[in-house]
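Read the structure below first, then the notes.
Certain chains of the assembly are absent from this excerpt, and the rest are unmoved.
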Amino acid sequence: MARWPLLWAQRWKAATWLGLSSRGGSASTAGPDMDDVLRRTVAAVPPYEMREKPALQEASSREFVQFYRGLGAAERPLFLTKLAADYGTDHGLVSELYGRVREVQSRDLGTLLQAEDRLRYSLTPRYKFLISHICRLEEGVKFIVDLRADILQFLQNKTADSPQLREMNGILKTLLSDWFSIGFLNLERITWQSSCDLLQKISEYEAVHPVRNWADIKRRVGPYRRCYVFTHNAMPREPLIVLHVALTDNISNNIQAIVRKDPSLETTEDVNKITTAIFYSISSSQRGLQGVELGTYLIKRVVKELQVEFPHMSQFSSLSPIPDFTKWLRGTLSFKIKEGKSNQIFTELEYKELQDIIEGPVLEKLQHLLSNNEWVKSDKLVRILETPLMRLCAWYLYGEKHRGGALDPVANFHLQNGAVIWRINWLADTSPRGLSSSFGIMANYRYFLEDANRNSVQYLRTRQIEASKQILSLVAQCQTISKL
Amino acid sequence: MARWPLLWAQRWKAATWLGLSSRGGSASTAGPDMDDVLRRTVAAVPPYEMREKPALQEASSREFVQFYRGLGAAERPLFLTKLAADYGTDHGLVSELYGRVREVQSRDLGTLLQAEDRLRYSLTPRYKFLISHICRLEEGVKFIVDLRADILQFLQNKTADSPQLREMNGILKTLLSDWFSIGFLNLERITWQSSCDLLQKISEYEAVHPVRNWADIKRRVGPYRRCYVFTHNAMPREPLIVLHVALTDNISNNIQAIVRKDPSLETTEDVNKITTAIFYSISSSQRGLQGVELGTYLIKRVVKELQVEFPHMSQFSSLSPIPDFTKWLRGTLSFKIKEGKSNQIFTELEYKELQDIIEGPVLEKLQHLLSNNEWVKSDKLVRILETPLMRLCAWYLYGEKHRGGALDPVANFHLQNGAVIWRINWLADTSPRGLSSSFGIMANYRYFLEDANRNSVQYLRTRQIEASKQILSLVAQCQTISKL
């Protein structure tokens, strides 16, 4: 054991804690100043013995932040790739330390645990210390969140892609998951008396049912509506995730009634008419927090808030979009056309009815018809298509899978939270967006509070989906007809 | 790579994520309910693939908390020992995963990094997941802080002591260091208009110069005084660490003048008279945060606040106790007596003067004299002792070492922060406490802002101490005379 300090001291000398020199040159072609900056600003890993000591890296952390902010769009991917490559985990040290673990395995437990702890420490990538220092700066946490947003974008559009950058993304995700853990979040209710900058941000972030103007947003925080956000102390005045709720007396089947209908805004709420909470929009507002679970916790907290405010509230449900149903159906149609199995989509009767109003090959024509939103103007088509589209949609939500879970990401989210696929609604969102993404169909995912925990666990473990009789019956019909 | 999921799935099945069964029996003699509770409440480690999924463990976490709170003083050590022993790291898995790392070392980098990440994940003790769940409960963070306070106490008074418990202490310390990182702390200034419960807590926590009554505390938040605390959102209404500052026109040499003298409390501050900030007390108030660095950051933040409020403030210094100087001197006297080297403590002249007023063997008699605080009533003794005690004290602060750094913990704290040992002051704290701990001597550690960072780094790396001429000269005298 006596050798540890020595070993560390050597590395320490070699590196220097203050990052006056880097741990090794980079072979990349980047301009010299990037390397210089990294060498100057990325702190060396403190020796194990001093891992808890305060390290005053304010100046160099600030330099890093300013340098990064000054970089152009083309330079950032390069810079982050270098950071990830040159300042990651020291694989040799990991190997060496694992050797120690084996060596002491047969000795006393204390020695083993200490060796393991050093191994654990050695697995911390060096850039993680830099990140910890940055989070101590004013607006430092926001910087890290935005940095991860950049990385996600680079990886997505392939402007940068290296195993180390992907690793850094994972490290950041874990770190942000810790920082934005539920115990450190504040729940805030947003009203028309909330501050303008918050309401403006909430309007801009609203991704599900876009806010067109200030009258729109005033409605969404007015009577019979609730709007909640999570905020974090280290990012003041920044909503992290926003949940919009409508207070009704039944499970809503139409979104326009919620976001557009103009009840006199001055209406006072009649508590006796409120039995149901409809979650009609949930939007993350920080791209850099992708994969950090916030929505589940926000829904749970809001349910508690609502139960305090409305002790007799008895129904909780979402009214949710089905973002890719249209896309999926088009794919399925193409496939069926190619395979020549048009009879596997519609019943004979349906097919006949369609033939009556569509000239030419039914599936092909239909494919074209459904490629824009004109069909909704024909009452006849609307009537004929309702049954088959609803049936196929039920199947899409219940039967189509991705990694064992529901393919539809919204369904997957609510099922993970313990909800039940409760109902799908025809002509529920007749906005262009709603028609384009799911032929206007929307889904209710219903939360039975006493069952939610059990459902969640079951879904996460066995991937078994809970659904209502309406859904199951539609699914059964679909299976009979469509052989999907 | 395809084998990973399988491997995890097996363990997963065996263990169950919901903690329905534990990972192995404990041989301890505890009642069966402890084991039962742990089995029920400590979540299984989620498979690597699901490590970011929300896990709804609220009920079982709450059960754990309530069970622990209900345990008696005798049962808690046992319970925590079991938790640490039975729900720690899976050493076999670590070994297995390291094997994989070696296996893939020669393959592509991506594969290696992923293997390392699994190894990293496998080094997370299972109880850490429980702790993460608890921190999501209301007052959960406070529970964890208090839990660590318990562990520290058990380890200290030996009511429990196992390698695993010591490991858990370390894991908790690291975790709390993350949670209470500076980016997540709020600086609050405390005044007489702050809330009563906060002021009461601050009075109770004050360890350095105890608050006797409400007039005392009113002074310490009144004119020419500042009081700052760090708080954390997850622990509302709980000061974590408290810093008291006096605003003066010179570097104070007496603590009673600060905490007792009664300037008319209604005095309005005259900004022109304020050139100096004296940090006269800094107290941690959460035992469970021991080792989590807060003091350094608090001082830095407060300096910034003061610079904004008083742009012309030019001197920053502590007025600090020297907790164990008396104890050290007694030990040194005993040693010299035993060794018969009394001439190594005093100069001949000093020795003679002492002989004149002390009958019998000087050192022995002196040892007795200094064992209570009566000597301070003799003007003669006070005069004679000043020079040798000041000299010895300077040496004690500058020359006595522990692990390479200053033995005195207060000196070590300020030197780490980049301060300079500036001055020691005779009769600076004539309270019984002050006399008992350091013969009434107090130290000023002065902060030269432009040098602090450099000093800090230098001290942390080379252990070299910066001190003023007064100190260095006293130290030199002491070295000549005392051969210490």
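In this document, chain identifiers A and B correspond to the written order of the chains, with residue numbering beginning at 1 in each.
What we mean here is this: contacts are C-beta pairs under 8 Å (C-beta built on N, C-alpha and C of every residue); 3 or more make two chains touch, one makes a residue touch a chain.
Quantities reported herein were computed from a predicted structural model and do not represent experimental measurements.
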Copy count of the single sequence across the entire complex, 2 present: 4
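Rule of thumb we're sticking to: only the chains that are shown with their structure count from here on.
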Superposition of chain A upon chain B: rotation angle, C-alpha, nearest 5 degrees: 180
Euclidean distance of C-alpha centroids - chain A vs chain B, Å: 39
Interfacial residue positions of chain A with respect to chain B in the complex: 17-18, 50, 52-56, 59, 89, 91, 94-95, 98, 101-102, 105, 108-110, 112-113, 116-117, 119-120, 123, 132, 135-137, 140-141, 163-164, 166-167, 170, 173-174, 177-179, 181-184, 186, 233-234, 291-293, 296-297, 300, 416-418, 453, 456-457, 460-461
